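Sharing a structure below in structure tokens format, with a few things to ask.
All protein chains but one are shown in place.
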Amino acid sequence: MRSIARGTVPRRSPFTDPRIRAWVFQVLAVLAVVAFGWYLFHNTQTNLAHRGITSGFGFLNNAAGFGISQHLIDYSESDTYGRVFWVGLLNTLLVSVIGIVLATIMGFILGVGRLSSNWLIRQLATLYIEIFRNIPPLLLIFFVYFAVISPLPGPRNSLSLWDVVFVNNRGVQMPAPSAVDGFWAFWLALLVALVAVVVLNRWARARRHATGRMFPVFWTSLGLFLAIPWLMTFIAGAPFTWEVPELQRFNIRGGWVVIPELVSIVVALSVYTAAFIGETVRSGIQSVSHGQTEAAASLGLRPGQVLRLVIVPQALRVIVPPLTSQYLNLAKNSSLAAAIGYPDMVSLFAGTVLNQTGQAIETMAITMSVYLAISISISLLMNWYNKRIALIER
Amino acid sequence: MTIHTFKPDLPPPTISIGALGWLRANLFSSWINTLLTLVGLYLLWLIVPPVLEWAIFKADWTGETRADCSREGACWVFIQTRFGQFMYGFYPTELRWRVDAAAWLAIIGAAPLFLRQMPHKLRYGLGYLLVYPLLAYWLLHGGFFGLQTVPTSQWGGLMLTVVIAAVGIAGALPLGILLALGRRSDMPAIRVLCVTFIEFWRGVPLITVLFMSSVMLPLFLPEGMNLDKLLRAMLMVVFFEAAYIAEVVRGGLQAIPKGQYEAAAAMGLGYWRSTLLVILPQALKLVIPGIVNTFIALFKDTSLVIIIGLFDFLNSIKRATADPAWLGMSTEGYVFAALVYWMFCFGMSRYSMRLERKLDTGHKR
């Protein structure tokens, strides 16, 4: 009996049952991670105790006591570290947003240029991309900051554009708008124009569907956008007065001052990221097979319509995900600002605040959480977008 | 039955061939194209002559001091006099042969791997990967077998950049592959751990990670234990890049058809054997371009160690341009740096393209 039983139903050893093995393995892995985490925590506690640092976020309410060269919200030395956080965050976002806009424009031009039927344009776009994507962005920032802006003349000998915009080694000075009487009317007019354009678009599409007649939507919209606010300035007065920077004996006063650090980072990062966006755009357009163009053309669609109705909607599905990851890269690369002292999140918070307070863990945790939050929210958005636009197949 | 005689091939009409036809088709096919060509030519005319003039025709090529920079163009004297520092940092001058030796050993040792008919390539490669790091450590750092110790604080220049990049690559690739496998694992706990690790490192900028290595790592370690600054930076670079490699490799793993897993299982291969022998070789081949792109990114990222005060290639140039004896040499310095970084990165990307073509054994669908 026993021998038969042993022969037909082999006894299971717990070491070869894959399910038990998986369980054991997972429990061990989790235990190891927890133990390691506890070990780090324990070390940190003893170290902090020895150095006499109290942990906690109370320091955020203390006065910072240092000045910041660029702040988008009111800030003075007596403000708290908490406010420094917001100043840094806004400065990071400022670089990211300007950089993203510029890089996108340049990148799309480059991507389309790479596919141009013009040989020279193709070569120039390729040259640009091959040069700039193979150079570290930090080097580009240094180059713009130390080799382009620093050697510029001082404020007294600024290069000027029509005596309105001044470029010198302290940055770019340009006219600053300040709101006057017509300010609200102007924004109202813009809003009205926006609504008018939306309504017009809906109406034009409905009419096209109903009667088949086309309406020059683009040009009318553009006209509306220009005309309504322009008319409003006649009715309600100018929305802004421009405070033009003035050249004085030693300096330039007034106007908006764009600090050289900001110029360097924005220029370098958009030049760098544009090369990658260019490649993204090129491969996106190329991913739409030539057969699609041929089929659309053989139906009698004009080249512009082929592009708008057939190529772009398909190419965008391919372009958007890597494009957002380029945007994320740019936002993360904006932290390179710390290397030339632009007051961004990292250089203010993980730099100055950390040095002053010694709260290494808290400041680093806050800084990293900000970037993590940005990354995770964007990738969630991307997953949602990808699901929404995925081509339906069997 | 008639026998058909084919008409002879005729040459195409001259308008579509030859230099003229080429010009017409590629540069002047429509008025828009003609306009674009003219804009392009104008751009070239705007950029190329001044750059050539500055970099070559009006440049200073010989001399020893700042005073020799007399002409209008670039002063390459600066690069020449500081070349040693750019390459080796503060590595003692009389010991620089050790760095050279390590570099030559790397090249000579790796050369057989690129020969087509080389027996036991895999075995040799693995042996090389095992032996060379020890040898390199002995040569660069020293401290035993009769070589004098050179502390890492004296390392610098291009050598340091290459060391960080090489260690980063060597560490990030295996770790990244393990993470990718973990992320695709059937075991939920392992999956969660790997996903958390990957997403954390991918979500933060390298700069904050390096900051962390210099301000937080010392707090994590038991009292009295102090890791070398370079070592800490390299550890962070490895973790950081491993997360990116993991995502690239995951892409390759996902592209492997399910049939391959099933076939491997049907042959009675266990998890590790089917992964190592069947799945990974295919998956890695698919993602070579992605891996090389990550390596290129890593190489560029090494420049960030400037933040924690390491004297890598970019930092040594930055320091040199700040030298009061050589003021105003920023452009020359950074142009030279850009050229060196570019050669490395461009070389890698070309090599990956060649490899991709060579390995393209029909995975096109």
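Points to keep in mind about this one:
We call the chains A and B, going by the order they appear; numbering starts again at 1 in every chain.
Following the convention adopted for this analysis, a residue touches a chain if its C-beta (ideal position, glycine included) is under 8 Å from a C-beta of that chain, and two chains touch if they have at least 3 such contacts.
Following the convention adopted for this analysis, contacts and distances are computed from a predicted model.
Taking the options "Amino acid ABC transporter ATP-binding protein", "Fe-S-cluster-containing hydrogenase subunit", "tRNA_anti-like" or "3-oxoacyl-[acyl-carrier-protein] synthase 2" in turn, only "Amino acid ABC transporter ATP-binding protein" matches the UniProt protein name of the chain that is not displayed.
Screening A:Gln305, A:Thr324, A:Gln356 or A:Ser379 for touch with the missing chain picks out A:Gln305. Touch with the hidden chain on the side of chain B covers residues 1-4, 6-7, 9-13, 15-17. Mapped onto chain A, the footprint of the missing chain covers residues 208-214, 289, 291-292, 294-303, 305, 309-310, 313-314, 317, 391-394.
In the analysis below, only the chains that are shown with their structure count from here on.
Chain centres here are Cα means. That of chain A falls 25 Å from that of chain B. Across the complex, chain A meets chain B through its residues 22, 25-27, 29-30, 33, 40, 43-44, 46-48, 50, 116-121, 124, 130-131, 133-139, 142-143, 146-147, 150-151, 332-333, 335-336, 338-339, 346, 350-351, 354, 360-361, 364, 367-368, 371-372, 374-376. The part of chain B that touches chain A in the complex is made up of residues 26-27, 29, 33, 36-37, 40-41, 43-44, 186-190, 193, 199-200, 202-208, 211-212, 215-216, 218-223, 296, 300-301, 303-304, 306-307, 314, 318, 321, 328, 330-331, 333-335, 337-338, 341-342, 345-346, 349.
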